[in-house]
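With one protein chain held back, the other chains of the complex are shown just where they sit.
For clarity, chains are labelled A, B and C in written order, and residue numbers in each chain start from 1.
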Amino acid sequence: MKESVIVVYEKPELKDPIFIEGLPGIGLVGKLAADHLIKELNAKKFAELYSPHFLHQVLVKKDSTVDLMKNEFYYWKGGEEYRDIIIITGDTQVPPTDSYGHFEVVGKMLDFVGEFGTKEIITMGGFQVPELQGEPKVLGSVTHVELKERYKDLPIIFREDEGGAIVGAAGLLLGIGKLRGMRGISLLGESLGYVVDAKAAKAVLSVVARILGIEIDMSALDERAKETEEILKKVQEMQRAMFEQQMPQPTGEEEDRGYL
Amino acid sequence: MKESVIVVYEKPELKDPIFIEGLPGIGLVGKLAADHLIKELNAKKFAELYSPHFLHQVLVKKDSTVDLMKNEFYYWKGGEEYRDIIIITGDTQVPPTDSYGHFEVVGKMLDFVGEFGTKEIITMGGFQVPELQGEPKVLGSVTHVELKERYKDLPIIFREDEGGAIVGAAGLLLGIGKLRGMRGISLLGESLGYVVDAKAAKAVLSVVARILGIEIDMSALDERAKETEEILKKVQEMQRAMFEQQMPQPTGEEEDRGYL
Amino acid sequence: MKESVIVVYEKPELKDPIFIEGLPGIGLVGKLAADHLIKELNAKKFAELYSPHFLHQVLVKKDSTVDLMKNEFYYWKGGEEYRDIIIITGDTQVPPTDSYGHFEVVGKMLDFVGEFGTKEIITMGGFQVPELQGEPKVLGSVTHVELKERYKDLPIIFREDEGGAIVGAAGLLLGIGKLRGMRGISLLGESLGYVVDAKAAKAVLSVVARILGIEIDMSALDERAKETEEILKKVQEMQRAMFEQQMPQPTGEEEDRGYL
Partner (left out) sequence: MKESVIVVYEKPELKDPIFIEGLPGIGLVGKLAADHLIKELNAKKFAELYSPHFLHQVLVKKDSTVDLMKNEFYYWKGGEEYRDIIIITGDTQVPPTDSYGHFEVVGKMLDFVGEFGTKEIITMGGFQVPELQGEPKVLGSVTHVELKERYKDLPIIFREDEGGAIVGAAGLLLGIGKLRGMRGISLLGESLGYVVDAKAAKAVLSVVARILGIEIDMSALDERAKETEEILKKVQEMQRAMFEQQMPQPTGEEEDRGYL
C-alpha cells in the first residue's frame, strides 16, 4: 500500500451534499459529535479510507476480528426538506509527526467527496482551554468572510486570534478545500481536553443541527461519551504499561506493542 | 534502491499455500517459532526481501561476510497429506518510526505470496504481559469472525480487548490481506517480553502445528532460544556502549555505530 | 496534495528580475525585511506557494478566515531606472526535521522564478550571535567569488568561517540556484535571535537598497517589528500552554493543538 485508498461500498446519488468531518482530536469532541450524528440520522456507511500514513497496526474488535486503522464515510439523504450529507469519522488521524501524510490523506478525502458534488464543508472539533467558564462556547472560523454574515444569528464566537491554528484534518479540509473552490466552517467546542468531552460535542452538534435545519436528540450523547471514555481508559493504561517496558532493541522489532 | 525488492531464487509450484509469518518482535516469540518451524520441516529458502525502509546497515556474519538486513521466504511442500506452506522470517522489521515503510514492505510481501496462490495467513508473535500465570496462553484474533468457529477446539483465547492493537507485520499482514480478500489469524504467546522467550514460542507453535495437522518436535527449541539470547546480549551491549558515546556531530557522519 | 504547488494570480512581464528572499528565521530578520520592502515598494502579490511539507494546519486571520500556511511571491517593476524584482516571503518554512521537504520547496521556487528569467538571487536573514557590539553587522556569502569584488564597497563583512552553514531557504536558494547557473548573495544581519529584530532587518535592508540602487524609508520598520512581536508572543504563549498539556494518546488524534 503506497498511498491512501478509498474502498467504496456504494455510490449514492447525492445532491449538493454538505461534508461534515469529526475525527479524533482534543477531547474527542469532533469524533463524538460525528458518531452521534451518524447514529441519530441513521446515516449509512458507503466507503472507507485506508492510509499507509496511519499507524502500522490493526485494532482488535469485541468479536476478536481485526481491522486496519481507518476513516469511514457515511451518507444521509435529506429528501425534499433537508440537504444531503456526507459524514467522515474514524479511529485515527495521521500522527502529528507526519505533515506530509496529513496533506495526502486530506487531499484524497476531498477528491472523493468532490465526486459527489460537495462544495461545502463543516469541520468539528475541540478547542483546548485551561478552564471553562459556564457552558462551552463554540468557536468558528471560515474559509470566506461572507460566511460569518450567513451564520451571524447562530451561537458561534468567531475567532479573532490572529495566528491561531487549526491542526489536522479539521484545518486542512478547509485550507485545501478553499484552494479547490470549496467553502466551509470550522466549529470547535471549548474543552479541557483531558476527557471524552460530551458537553463540548453537544455544543458543537447543536450549532451543526441549526446549520442543517434538523433536530438532533442529544439524550444518548452522554451515555455514548461514557462508554468511549471507558474503552479509551483501558486502552491507554495498556499502552502506557507497554510503553514503559519498551527499550532499545537491535532488530527494529515491534509487534503488538501499543506504543503511542 | 527506492522501494522494497524481492530477490527470487526459485519459483516453487505450490498448491493453496498457507503463509506463516514470524518476524522479530516482543520476546522474539514469532521469529523463534518461525526459525524452529523452518528447521524442523527442513523448509527451503526461495526468496529474500530487501527494503530501503530497513536500517541503513549491513550485519556481519560469523564467516566475516556481510549482508543487508533482510527478510527470508521459505517454502515446504506438504505432499498428499499436508498443506503447502510459505514461511517468512528475518533479521528485522521496519523501525517503529516509519509507518509508511511498514505498509510498503507488507504490501510487497502480500504481492509476492499472492503470486503463489496464498489466500490464508497465520501471524505469530508475543503479547507482552506484566506477569505470567502458569504456562503462557495463546491469544488469537482473526480477519473474519467465522474463523473463531473453525478454531474453537484449539487452545486459543480469542481476544476481546476492544481497541487493543497488533503492531507491525503481524497486524498489517492480516489488515491489508483482508482488504485483498485473504483470511488469517494472529497467534500471540503471552510473554514478559524481556528475554528470548522459548516458552511463548513453543505455545504458539504447538497451536500452529495443530492448525496444520503436523507434528513438530519442540526439544531443540530451548537450545535455539539460548543461543539466540547470547548473540543478542552481545549485540545489545555493544550497541549500548556505542550509543552512549554518540554525540551531535556536524557532518551527519555515521558509520559502524550500532545506534538503535 | 502530494507536492508543492504554486497558485499564480498574474503573469507579469519582467526583465531580468532579481529574486529576493525573506522567510521566517533567526529573529525574523529576513521576513521583516521582505515585508517592509514589499510595503515600501508597494509590490504586488502575484502567486502563492503551498506545500505538503509545511505544517498540517491552517492559520486564523483577524477576520476569522483561515488559510493554509503559505509563501507569497510579489513583483515590482523598476521601470527605466531600476531592476525588476520578485520578492518571496511567507508564514513559514518547512520544519527543520524535513530536509527533503526543504529541497522540494526550494526547487519549486527556483522553477517558478526561472520562468520569469531570474538569474540573480539575494537571500536575507539573521545570524545569531551571543552578543552584539555596536550596530549589527551584515555578513555576506556568495555563490561566485567575483561577486565579492562587485560588492566590495558595500558595508558587508564577507564570511570566512569555513564550515559555517546557512540553513533553510536562505542557503538552499543559493546552493541549488548555483547548480542551475544562477548567482546570488546571502545577507545575514547579526542578531541575538530572541526577538523580532528590527535593527538587524534595517541593516540588511539598507545593503539590499544599495545593491538595487533604490531608497527605502525605514521609519515604519520599528513599528512593524513591534506589532509582529506582539502577535508572535501571543501565539507562542498559546502554543506553549497547549504543548504542555499534550500527552500520548492512542488514536493519533490532533486537532487545533498548536504544537510546534
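Assume a residue touches a chain if its C-beta (ideal position, glycine included) is under 8 Å from a C-beta of that chain, and two chains touch if they have at least 3 such contacts.
All of these numbers come straight from a predicted model, not from anything done at the bench.
Set against the missing chain, the residues C:I20, C:V66 or C:V142 yield one that touches it, C:V142.
Within the whole complex, the absent chain has one touching residue among C:I20, C:V138, C:I166 or C:I216, and that is C:I166. Considering the full assembly, C:G175 is the residue among C:G117, C:P155, C:G175 or C:G213 that touches the omitted chain.
Contact residues of subunit C toward the unshown chain are 23-26, 28, 30-31, 54-55, 69, 91-96, 99-100, 102-104, 106-107, 125-128, 130, 140-145, 148, 158-172, 174-176, 178-179, 186, 188, 193-194, 232, 235-236, 239-240, 243, 258, 260.
Considering the complete assembly, subunit B touches the hidden chain via residues 1-2, 5, 7, 50, 52-68, 95, 98, 101, 231-232, 234-235, 238, 241-242, 245, 248-259.
Everything below uses one rule, namely that only the chains that are shown with their structure count from here on.
Of all residue numbers that take part in the contact between subunit A and subunit B, under half occur on both sides, making this a different-residue interface. After Cα superposition, the angle needed to carry subunit A onto subunit C is 90 degrees, rounded to a multiple of 5. Averaging C-alpha coordinates per chain places the centre of subunit A 34 Å away from that of subunit B.
Shared interface positions of subunit B, i.e. residues touching 2 or more other chains, are given as 163.
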